[in-house]
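Every protein chain of the complex appears in place save one, which is left out.
The letters A and B name the chains in turn, as written, and every chain counts its residues from 1.
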Amino acid sequence: MKHYLSINDIKDLEAAVAEAIELKKDPVKFKSLGKDKTVCLLFFNNSLRTRLSTQKAAINLGMEVMVMNFGSEGWQLEFEDGTVMNQGKAEHIKEAAQVVSQYCDIVAIRAFAGLENKALDEAEVVLNGFKKYANVPVVNMESSVGHPLQALADAITLEEFGSKDRPKVVLSWAPHPRALPHAVANSFVEMMKLQDADFVITHPKGYELNPEITNGCQIEYDQDKAMENADFVYVKNWSSYSDYGKVISQDPNWMLTQAQLGTAKFMHCLPVRRNVVVADVVLDSDQSLVVEQANNRTYSAQIVLKKILESL
Amino acid sequence: MKHYLSINDIKDLEAAVAEAIELKKDPVKFKSLGKDKTVCLLFFNNSLRTRLSTQKAAINLGMEVMVMNFGSEGWQLEFEDGTVMNQGKAEHIKEAAQVVSQYCDIVAIRAFAGLENKALDEAEVVLNGFKKYANVPVVNMESSVGHPLQALADAITLEEFGSKDRPKVVLSWAPHPRALPHAVANSFVEMMKLQDADFVITHPKGYELNPEITNGCQIEYDQDKAMENADFVYVKNWSSYSDYGKVISQDPNWMLTQAQLGTAKFMHCLPVRRNVVVADVVLDSDQSLVVEQANNRTYSAQIVLKKILESL
Partner (left out) sequence: MKHYLSINDIKDLEAAVAEAIELKKDPVKFKSLGKDKTVCLLFFNNSLRTRLSTQKAAINLGMEVMVMNFGSEGWQLEFEDGTVMNQGKAEHIKEAAQVVSQYCDIVAIRAFAGLENKALDEAEVVLNGFKKYANVPVVNMESSVGHPLQALADAITLEEFGSKDRPKVVLSWAPHPRALPHAVANSFVEMMKLQDADFVITHPKGYELNPEITNGCQIEYDQDKAMENADFVYVKNWSSYSDYGKVISQDPNWMLTQAQLGTAKFMHCLPVRRNVVVADVVLDSDQSLVVEQANNRTYSAQIVLKKILESL
């Protein structure tokens, strides 16, 4: 693997998931693989799970890790070509990316959507800037439009807890007080398109995700109907895509309840707002897989780093 | 040892102190003990000594260390049960603690008292939240009501510099411009209760510590009288406990002077405000043990981590 920017960078998802599940039995089995290799984790936004699980994955592979909060510890970056840089931005992505890639063997980047300018967010200036100018593989630790490490962890979790050949999986929008990016939902959809599953997306009208991503997916506006006979319900808020970045509904009826969940397993990428996105009783039940999903973040990152290390 | 939340979690303090003093001769003697083990240091507040000495202790034991400034790098945490999380807090301690504990073998936490709500501070929501929900041992790197790594370092220092079987040890309040927590004083008192010593606490009226902690201790409101024939004087400011979190006196007469100290050794946990808490001449004299105390923070942390690693 050269870069890991999207779930589609994994050639054989089923095999990668099987490998991750095998890896969990002996996480330090490949500790010699990362000897004298360094990964640099650059955070342009906050992070808990991604920060710790990606570090842990690298440690398990015997790598050295350098963590940097780019915004507060480094310099403001300029991404436009040809700019006269006489304002607040001290460094251009061209230099920053080339420079950083000289200090490490892999660079991993988190840079959220700003949700103010769709074209700018979709241009993925940070991630693509590093991809373009860095001389080392780039790993997406959540960008404007995708969170493929989460999607790979979700695929591992689905495999571990699925009992059917073709499970029914529902991605349900949920209310949230703040405008959130589409990254997790997008990558989950992209991952599900690679699965043999009955996959349904449900959300209020106006919350349609990017149609280029949901192309071919079943969309059901009636949440109850969508959830009938579900095996897994993945709940996630996102802001409007058409009315870009706006909160157009906070309808509490869309909060996931135990009654709606039925006997399905509950999934969420975390952090999750209790009793807004999902009822306490669901999160606290044995049907909730959120902690297992978070645990699989280590193995999802480890598989990705391992595949990149193997191709260096 | 399962957790290290208070000095009382050490079964045999005298033996632990002796072990720490032995360890100083060869700090990396047990470097293989921490192989493939990771400690996560979570800071909800600033730290210098604790940050570096606990990292160093873990390194000496061969552990991997992940450091995180939880407040600025992660998500705001909710600690109440049943809350509708539609305000500023994005994640519940239930998920955060379970998740973090999957990425490490030990989690160490610093979360100071807010000093606005006694009941809330005494509930130790951060520390106890992690203790309750994490699946790994928890180490207290200073909580609302205790700083047991400091107290253990102080016990090591007392042993190293004591020449009597039963020394006289005085804990003296000192003035300070800001309201400070009771954690250091509390843990020092708890530690002293395990020592064979003539222990006296001195402070202005109104600065009584939690009586449940000082229960059985001698309290002397006359600082000069308290210090007569002292072998060690431990100086520390704390805010009022009864008039919770308030600065009710800044009386400069309580600043420790060389005259008051006499021939005793001077101790303080640092950071210390010169010429407010203690006179320059005391800090700069050979009687000051503050640098040795800080050095012993490494070995105090190392003994604690070692005991936890041995019981994993």
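Here, contacts are C-beta pairs under 8 Å (C-beta built on N, C-alpha and C of every residue); 3 or more make two chains touch, one makes a residue touch a chain.
The structure displayed is predicted, hence computed values, not measured ones.
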Touching the hidden chain in the complete assembly: which of A:78, A:190 or A:231 does that?
A:78
One chain isn't shown here. Among A:8, A:38, A:128 or A:210, which residue touches it?
A:38
Among B:49, B:131 or B:182, exactly one should touch the missing chain; which is it?
B:49
For chain A, which residues lie in contact with the unshown chain of the complex?
36, 38, 40, 64, 66, 68, 70, 72-75, 78, 81-87, 89-92, 94-96, 98-100, 102-104
Since one chain has been left out of the picture, which residues of chain B touch it in the full complex?
28, 31, 43, 46-49, 51-53, 55-56, 59, 69, 72, 177, 270-276, 280, 283-284, 290-291, 294-295, 298
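Simple rule for what comes next: only the chains that are shown with their structure count from here on.
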For chain A versus chain B, what separation do you get between their C-alpha means, in angstrom?
39
